[in-house]
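Only one structure is covered here, and it is reproduced in the block below.
Shown here: the complex without one of its protein chains, the others still in place.
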Amino acid sequence: MTGDSTAQRGTSEIAVEAKRALATAAAEPGSAKPDPILEARDMVRNFGGILAVDVEHLEVQRGSITALIGPNGAGKTTFFNLLTGFDEPTRGWWQFDGHQMSDVAAHRTAAMGMVRTFQLTKSLTKLPVIENMKLGATAQRGEKWWNALVPSLWRDQEHEIEARADELLARFALGHMRDEYAGALSGGQRKLLEMARALMTQPRLVMLDEPMAGVNPALKQNLNDHIRGLRDEGVTVLFVEHDMDMVHDVSDWVVVMAEGRIIAEGTPDQISNNPDVIDAYLGSHQGTSLLEDLEALEDLG
Amino acid sequence: MDWEAIFEGTVKSFIGINAVYFAIAAIGLNVQFGFTGLLNFGQAAFMAAGAYGLGMTAHYFGISFWWGIGIGIVYAIVLGLLMGIPTLRLRADYLAIVTIAAAEIVRLVVRSVKFKDVFGGSDGINEFSGEFRRVGTDVGFEVADSYGFWWFTFTGRQMWTLVVGWILVAFFGTLVYMLMKSPWGRVLKAIREDEDAVRSLGKNVYSYKMQSLILGGVIGTFSGMVFALDRGSVQPDNYSRDVTFYVLTALVLGGVAKVSGSIVGPMLFWAIFVFIESTLREFTRDGPVRIGDFTLIDSTQVGQINLALIGLMLMLLMIFRPQGLFGSRKEMAFDDR
Partner (left out) sequence: MVIALFAIVAGLLALADAPAHAQDTEYAIRVRVLDQQRDASGRADNQPVEGVSITVVDADGAEIGAAVTDAEGMALIAVPAPGDYVVRLDEETLPDDLGLAGESTAEEAVTPSSFVTSTTNITFFTGESQSFGQSGVEKVAQRLADGVRLGLILAMCSVGLSLIFGTTGLTNFAHGEMVTWGALVAFLLNVTGIGFLGFLDFLPLIDSDGRFQLFLTVPIAVVVGGMFGWLSDWGIFARLRRRGIGLITQMVVTVGLSIMLRNLFLYRFGGRTRPLRNYSLQEGVDIGPVTITPRDIVTALVSLAVLVAVASALQYTRIGKAVRAVSDNPDLASATGINSQQVIRLVWVAGGSLAALGGIFRALDEQVGFDMGSRLLFLMFAGITLGGLGSAFGALVGGFLVGVLVELATFVVPSELKNTPALLILILVLLLRPQGILGRAERVG
């Protein structure tokens, strides 16, 4: 993972392969892909009577950029939480790169090569930027308390990690902020930091939850480049997004969720012409109001 | 008004035994609360674990009190697991509730008639520090002689405990300082701010919180040991739940999430405490202070007023200067949501 964001990068073979594979994949919910890095089957999450997620089948092609879109409350973030172990499904089965994940704790997923970011940025504002980055590295010897007291055991590794962190910071144009507290960063910079920090885990699959939310338009293009850059290095990207322009611009494949279900899949072009999708976006709140939502909530209590 | 006595007492209490055992307890609490954001409201129970560990070995088992240190540590680990296992996966307040409850139960059990044979009931355990004192005499602190200079003059007996105590403060202070500079400490500080972020980066947050809780508890155990050795006795009512809160106040006063804060805070705390206490005592020495028929304060109420002021100090510090006198607001973050 070297190079900077502006230079032309060679597209990895995996990414080329992915593009080719997706061109032949069926544009329908639950469509099979030739080489899925992530596969979910029959995943259901119930919140006291409300069906938040009900995904029958989803495959994410290795090396692709896959967008997960849908109206508010469609269950996208909940689905993310389930896949990454931050929430437990009522039932379901899923696997990542050949590993059955149902009983894998959230913190283990990162070590396995699957890392996520959050809708509300979770930069650790009271730690310096560089410490934020170094935290991301996995398998640190100095993170065991019995080693922590003997710096000679982890100092070399720490230097390596720091060098890698500096490289990534430079690539995300945050190098000049390295010693500032993360709290001093702008909202967009925090998004970048969170993404860079996630990359410190050296993932094979990056899951971004609304990377563009709250980011100013100038920076959006920049973020898009970073996402494409990841793919070009062979990292698979799955991201939740509202911004249709961005989705169209960057993704190889689009998955649409509404009311917990996957209602459509396809290439960006196929999706923008899909009537079901338009219905889902426009019709999702017809006939209901916030007041009724409130009453629904009350009935749960 | 005997101002000289008041000031002498105040100055002395900067380095006195109370500052020592509070400092050790605060260093431990700081690992949990300051660095990891864990609300351990039962530090008193950990302190009791150490004190009873020592007392029981020397008094009942009849083995050298050195074993008591080990037993105290084992107690603390068991206590930490008991408090941590049910709560550390849940929101922060559950730990607070369970620790405060566990501390109360520990106190009830050790003072109970039922277990009087084991813990000595409400009288506690006495006369077990002989061996410790002998070591003091061996290294040259004659019990009855006085040591020190100016107002800082102590008897050999006190001085020996102080020396051991301050060595422990320095040791644990350095230990925690080094740990917090390491990647391990980085994980704790990150957990304090946002545990989900840390989890997403592949750290076992639960395990780190447990390590932090137990480390802080074990350090707290040593605080209880020092206190017990100084007194030569363990009494259950010295480990009431409010003790934790006084330690917390001392910590917040010095500065949360700073090792120096956890040492300076208790020194200041006791200086303030002794100053108020002895001043009020002087005021009430010749009978209650009255305004008309209204008794403002008499000598039995001095301690109560003083503790009420400590409660007020804790509130005001948390509201207006949560980083304490020496902490930095930029770094201090047990609560940033």
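Think of it as A and B in the order they're written, each chain with its own count starting at 1.
One rule holds in what follows: a contact is a pair of C-beta atoms (placed from the backbone, for glycine too) under 8 Å apart; a residue touches a chain by one contact, two chains touch by 3 or more.
Since the model is a prediction, treat every value here as computed from it, not as a measurement.
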Item to complete: Among B:5, B:63 or B:90, single out the residue that touches the unshown chain.
Response: B:90
Practice prompt. Pick out which of B:74, B:118, B:143 or B:313 touches the chain that's been left out of the picture.
Written response: B:313
Practice prompt. Determine which one of A:86, A:145 or A:253 touches the chain that has been left out.
Written response: A:86
Worksheet entry | From A:61, A:77, A:109 or A:125, residue that would touch the chain that is not displayed | A:77
Worksheet item: Residues of chain B in contact with the chain that isn't shown?
Response: 37, 39, 41, 82, 85-87, 89-90, 92-94, 96-98, 100-102, 104-105, 108-109, 112-114, 122-123, 237, 242, 245, 248-249, 252, 294-295, 298, 301, 304-305, 307-316, 318-319, 322, 334-337
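Just so it is clear, only the chains that are shown with their structure count from here on.
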Worksheet item: If you average the CA atoms of chain A and of chain B, how far apart do the two points sit, in angstrom?
Response: 45
Practice prompt. Please name which positions on chain A make contact with chain B in the complex.
Written response: 84, 86, 105-111, 115-118, 122-127, 131-132, 134-136, 138, 140-145, 147-149, 151, 154, 158, 181, 183, 197-198, 200-201
Worksheet item: Once bound in the complex, which stretches of chain B touch chain A?
Response: 175, 178-179, 182-187, 189-190, 193-194, 196-205, 211, 215, 330-333, 336
